[in-house]
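See below for the structure under consideration.
Missing here: one protein chain of the complex. Every other protein chain is in place.
This part shows chain A:
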Amino acid sequence: PEDELVEYFRDQMRKDPDMASAVAAIRTLLEFLKRDKGETILGLRESLTSATTCLTGVDSSVAVSSGGELFLRFISLTSLEHQDLSRCKKVMEERGELFLEKISMSRAKVAKLCHTFIKDGAKILTHSYSRVVLRVLEKAAGEKKRFSVYVTESQPDAAGRQMAEALRKLNVPVTVVLDAAVGYVLEKVDLVIVGAEGVVESGGIINKIGTYQLALCSKAHNKPFYVVAESFKFVRLYPLNQQDVPDKFKYKADTLKTVENFSEEHPVIDYTPPSLITLLFTDLGVLTPSAVSDELIKLYL
């Protein structure tokens, strides 16, 4: 069943490359729930948790683990008082479908909120390849706004070039800059928009390596630093500094399995503290970093 799971997950990712990895994970978990032949609710919950762990073994991003946890919480939030296990399962499946539906709409909601912050003639700086940012820029371009974009190359996987390609297809003037040229380019820029792999309890974000640098430079230049993220990326972590982020998120899944000594490896993500972030655009609304904890308390308490 584990291999089936992984296969289904990879399949989902292949079918729709535009879908967030967390959404694919949740779809997989829902499918798993439907196929599960467990006898007790506790057993069901345990198997779902182990399935989530299995999926994080494939794709170690923060969003997959947070999405899985939220999925589990959402479906078990109702009163599962029914005597019949199959009826309980049906309720859980229905809620799972509902959850999936809600989060499929989340990117559209975020785009609707954010595009108004992009004024005509704006110069935007963004980092690496983020599908949410792409969606936002798409929407802004759809509203006939004229803007130009600078994208950082974002090594080691040069994801920034992918972003530049996608933007060129939208007829948006785009320039690819080196990661080291961020400070150089910032004086020309009006605002900075980045995506996030995870939003932590303090209101800070976990994103592709280089984001922290970008945030520090924008703070020094007094440019607004906006983050766009869907609400299923909210995770119950509270890092105090870069070192405090757990190792399992810092490196890719294959690296975690093969390599023993992490000091040789280069981390793939970094943590941006909330003091550097101006606003977060989520499907729950436009939040300040301190409001993230408010939302998390409401979600989890």
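The rule is simple: a contact is a pair of C-beta atoms (placed from the backbone, for glycine too) under 8 Å apart; a residue touches a chain by one contact, two chains touch by 3 or more; residues count from 1.
Just so it is clear, contacts and distances are computed from a predicted model.
Trainee: Name the absent chain by its UniProt protein name; which of "ATP synthase subunit b", "Translation initiation factor eIF2B subunit delta", "Serine/threonine-protein phosphatase 2A 56 kDa regulatory subunit" or "Histidine-containing phosphotransfer protein" is it?
Mentor: Options "ATP synthase subunit b", "Translation initiation factor eIF2B subunit delta", "Serine/threonine-protein phosphatase 2A 56 kDa regulatory subunit" or "Histidine-containing phosphotransfer protein" narrow down to "Translation initiation factor eIF2B subunit delta" for the missing chain.
Trainee: Return the single residue from A:E2, A:E97 or A:D294 that touches the missing chain.
Mentor: Checking the options A:E2, A:E97 or A:D294, the one contacting the hidden chain is A:D294.
Trainee: On chain A, what residues meet the omitted chain?
Mentor: Touch set of chain A with respect to the missing chain: 201-203, 236, 238, 240-241, 243-244, 274-275, 290, 293-294, 297, 301.
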